[in-house]
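Yeah, one chain of the complex is gone here, protein chain that is, but the others are all in their spots.
A, B and C label the chains in the order they appear, each numbered from 1.
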Amino acid sequence: MPSVPDPNSGIIADNSGCQNTIGYVIDLSPETGGAACFLDIAPGHLNRNGLLHGGIMTILLDVACGYAASLSFDRASLAPVLTVSLNMMYVAPVGAGRVTAIGTVTGGGRKICYANGELRDDQGQLIASSSCVFKRITKRAAP
Amino acid sequence: MPSVPDPNSGIIADNSGCQNTIGYVIDLSPETGGAACFLDIAPGHLNRNGLLHGGIMTILLDVACGYAASLSFDRASLAPVLTVSLNMMYVAPVGAGRVTAIGTVTGGGRKICYANGELRDDQGQLIASSSCVFKRITKRAAP
Amino acid sequence: MPSVPDPNSGIIADNSGCQNTIGYVIDLSPETGGAACFLDIAPGHLNRNGLLHGGIMTILLDVACGYAASLSFDRASLAPVLTVSLNMMYVAPVGAGRVTAIGTVTGGGRKICYANGELRDDQGQLIASSSCVFKRITKRAAP
Partner (left out) sequence: MPSVPDPNSGIIADNSGCQNTIGYVIDLSPETGGAACFLDIAPGHLNRNGLLHGGIMTILLDVACGYAASLSFDRASLAPVLTVSLNMMYVAPVGAGRVTAIGTVTGGGRKICYANGELRDDQGQLIASSSCVFKRITKRAAP
């Protein structure tokens, strides 16, 4: 089932249509600090200024923070969540290389989860940060 | 040049790698109220719950608001802009059909522009809204 | 009971310690469009630049949007709510006169409510806008 990671690596590579379209990789192995999502920037990710599109940065941070929230609700089943609200700060531009988003849970309760994320380039430079609210949903909305 | 719309229709369909990857269409014709961006939802836009990915919604709203900001700075040349910050409210889920983002400028000065956006489905239902800050940049960051 | 408005006017003027400290007035009469909060700017509301403090603007918009959310959940009892997240755009400065925040509900369900707000000066100029998420709480957190 695509939403459960490879138990040996924590890697999820083909979890959704969106993931296949963009080409990001989810890494839930403990070394990442919990929930990471990385992308090797390609021409299909660039905006009209030749830079990584801010919307793609948002996808990476939403995914990393959403998996952090899923893990915090239920590590075994990766509880499905919906993003309620999300805020982005686009701190620095990037045009090439690998970028990695790390999501971290900052608080929440039974149904609501707060998570922050950081997107960094392969030199460790902060590219963007996010603050997100997620809501746990009890069943999948689609079959 | 891809960033200038077809003068007869206001349509921009292949303006960037990101646009080609996602498949959204920009419509700058006056009937849209200024700056619109629409997408016909396909399997490659869905998240692991089978719904339009929130990050794709963000791309559509960022693009519509960014073009609204570009037009407000300089209608003739579509002044390039960078997104400084962006906030998303994910009001309702959507899984199929056409969604359309409309961006509207709410204020700003010589360098900073504030714009709000609304994403609606083909029944007019509000799906998501955004509040964005853009910064005018004087030249393209990439050749 | 201070949280219920005067039934003849819809005005709430002494609903909390915070309201007494800042001096804003809540107006739930139908003419406002639902939920308004206004303030006559005084020296005690200014920042170190002599302008209305952005945090005071936030209070006014949080209050107007929170009452809009309360009314949407339960008009009769003004259901108590907590702010989950809030985003502010500070569009223009203001230093004197009356400012009025209007909150409008944009969506939501049984427990979550989305509301947007606009703060305008006495000329109708947009000063700031907000996007907020509220959560209904079933009982007061304090006696």
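Quick notes
Rule of thumb we're sticking to: a contact is a pair of C-beta atoms (placed from the backbone, for glycine too) under 8 Å apart; a residue touches a chain by one contact, two chains touch by 3 or more.
All of these numbers come straight from a predicted model, not from anything done at the bench.
Looking at C:88, C:102 or C:119, the residue that reaches the missing chain in the full complex is C:88.
Although one chain is not drawn, the whole complex shows that of A:15, A:32, A:87 or A:100 it is A:87 that touches it.
In the full complex, chain C touches the hidden chain at residues 2-3, 15-18, 20-22, 42-51, 53-56, 58-60, 62-63, 80, 82-90, 93, 95, 137, 140-143.
Contact between chain B and the absent chain runs through residues 84-85, 87, 111-112, 131, 133, 135. Residues of chain A in contact with the chain left out of this view: 87, 89, 91-92, 106-108, 114, 116, 126, 129, 131, 133.
Note that in this section only the chains that are shown with their structure count from here on.
Once the centre of each chain is set as its mean CA position, chain B and chain C turn out to be 30 Å apart.
Chain A and chain C, compared by their mean Cα positions, are separated by 33 Å. Between chain A and chain B the centroid-to-centroid distance comes to 21 Å (mean Cα coordinates, whole Å). With touch defined as above, residues shared between interfaces to two or more other chains in chain C number as follows: 87, 131, 133.
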